[in-house]
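Every protein chain except one is present and positioned as in the full complex.
Per-chain numbering from 1; labels A and B assigned in written order.
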Amino acid sequence: MLNTLVRYFNLIVITLFILLLISFSLAYFFPGDPYTNLTGKMLLADTDGPLAAAFREGNVLQQFWYYVQNLTMGNWGHSFSSALPLYDQIFQTLPATLELTFYASTLSLVIGIPCGMLAGFLHHKKTDYTFMSMSMVMVSFPVFWLALLLILIFSLQLNLLPMSGRLSLLYDIPETSGFVLIDIINSSHPDRDAALYDAIQHLILPTIAVSFITTAVFLRTTRRAIVDVMATEYIKTAQTRGLPFYVIFSRHVLRNAMLSILPLLAIQISTLVTNVMIVETVFSWPGVGHWLIQAIYERDYPAIRIGMLLVSSIVVFFAMSLECISRLIDPSRDNKKYA
Amino acid sequence: MPDVNLYDDEFHPSPWQSTWREFKQSHIALVGLTTLSFFVVLAILGPILTPYAPDLQNTTALLLPPAWHDNGSVLHLLGTDVLGRDMLSRIIYGIQVTFGGAVGAVLFALIIGTAFGVIAGMTSGVRSSILNHVLDTFMVIPSLLIAIIIVAILGVGLSNAVLAIGLALIPRFVHATRNFIKEEFNKDYIKTARLDGASSVQIYFKNILPNMIDVIIVQGTLAISVAILDIAALGFLNLGAQTLLPELGVMISEGLATAYIAPWNILLPGLSIFLMVISINVVGDGLRSALRNRMSQ
């Protein structure tokens, strides 16, 4: 157990280090001056810090060292387009993305996994086929087109739900945590309830757009895992012994199926994040994706560098944690060789 | 002495034939294959089939609705866009651009990914470990981020989008190839070959490569659908193909300006992406289960 934890901790550290290296080298790959690409545009340019000195000397190792040091001190550079510190900008936008991702993935899990199990148990039955064809249709949707359709139908035609942002701008809710629902609940705004209602309305369409595709993927993954597990000898043995269904399900199927589902879910995180970023742009959701895509239009290299580093670090962290959990619950883990 | 007719009683299909027999069992898969072939034909013969040039502006017929609509015209079956360009022609060209781009990206990823996968699968120890770690890192970077970085370095354009998507697809081929080789090397027939004194390289070319083709084809088919979605998404975000190129995602983003008064300008290109992707997914899925069924026989 401890062994696995340490191993995965190491893995995460190594991966983060690789990401740091990539983000540092991006400053050299992007057009323009590497030092400016790292620090960005400031009103008063910092010309006498150790990082600037390292750039004058041309010592790449030192540059990297001081770059990492600056990052850990929260000195992430400044945006080209607004000259504001990137650290503040990231923490203004990141919670919005995490929030949307959280709700969308929860919704997908809650719908996708039970439906997948149902389909798996009813393998080659009508329900299974229905679920499979439905999910096939759902995964084939281009996410941005789906988001546009939702807007066309629910916002423009039916006038039911708002189509942009995460809260009507009339509600001036102070941002403490950055998660809009929590902020509203904690605020002392006179129209707190109305604001909460408004925020939930803003959440519905983006959440559906993101989870539509993810749900289908979860469904298919779960179904496959269940079908595979149900076909194994030990389940058949259990069935011939006449064990009741819920015993077989809870003791054998669930755990074994989860083992093969979890790593696959880990891979899905990066797709999920891509979809969230696209949906953010369509719904003007003030998250990291929207911000990053704006940054690329404006060729804001420091913002792209830090955004890439942060988003991929978060994705790495979650993906690796999922894999780590699946290893931890894997009864055969001691027999497996690790890479 | 030997009876030549002995084996003729039983029909021994080749692996491909038996895959096809399994594939045919599923009607949905056949429908998917037909649709896909239709799109492939459109993509290849596009320039011959289109009634108009994709950028020909008919200023007398701006924002014409499709022909089945009351105000539609048979001259423009799917209507026209805000510059009076024929939607049908643009969509056919768009299929060519989007589909072609996706195939390009997948071929690029397939060649490089398989090569790396073979190296990763046939090495072991520290080298393999480092390779795998770097690979896993790249695998989790969302494809949109890779595309953003490529665009930041090289600028926008269809070829850069294809490159970015190709790069983002490489890890899945490496992964599939590596796992397949690792598994296959543990099988008994390989051990037999080893005992006969075959070298790793010989085993690879004689035994593994022929078996690997199935895996790569299935992966490749599914990758094309991912690539189509990504190319269209990049086009839509103005990070891929540019306005002058009739790419389906670009067309949707152009159609946004008139989404309310001319929704067909975003519905129709989106629908063609959707149909293209779903037919590929159906075929890929059918192929996968056909292979699985063949193996289990």
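Everything below uses one rule, namely that contacts are C-beta pairs under 8 Å (C-beta built on N, C-alpha and C of every residue); 3 or more make two chains touch, one makes a residue touch a chain.
Methods note: contacts and distances are computed from a predicted model.
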"M42 family peptidase", "ABC transporter substrate-binding protein", "Zinc protease" or "NADH-quinone oxidoreductase subunit A" - which is the UniProt name of the missing chain: "ABC transporter substrate-binding protein"
Option from B:Ile28, B:Leu63, B:Val134 or B:Leu209 whose C-beta touches the chain left out: B:Leu63
Hidden-chain contact residue, picked from the options B:Trp16, B:Tyr189, B:Phe205 or B:Tyr260: B:Tyr260
Identified contact with the non-displayed chain, of A:Gly77, A:Pro95 or A:Pro286: A:Pro286
Residue among A:Gly77, A:Pro162, A:Gly289 or A:Gly307 touching the omitted chain: A:Pro162
Residue among A:Phe29, A:Tyr171 or A:Phe317 that touches the chain left out of view: A:Tyr171
Residues from chain A at the interface with the omitted partner, ascending: 43, 81-82, 84, 92, 111, 114-115, 117-118, 121-125, 127, 151, 155-156, 159-165, 168-172, 189-191, 194, 197-198, 200-201, 204, 230, 236, 239-240, 245, 248, 284, 286, 290-291, 294, 297-298
Those residues of chain B which, in the complete complex, touch the missing chain: 55, 57, 59, 62-63, 82-84, 243, 256-261
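In the analysis below, only the chains that are shown with their structure count from here on.
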Complex contact set, residues of chain A against chain B: 11, 14-15, 18-19, 26, 29-31, 133, 136-137, 139-145, 148-149, 152, 156, 267, 269-271, 273-274, 277-278, 281, 289, 292-293, 296-297, 299, 301, 304, 307-308, 311-312, 315-316, 319, 339
Chain A-touching residues of chain B, taken from the complex the two chains share: 28, 128-129, 132-134, 136-137, 139-145, 148-149, 151-153, 225, 229, 232-233, 236-239, 249, 252, 256, 259-260, 263, 266-267, 270, 273-274, 277-278, 281-282, 285
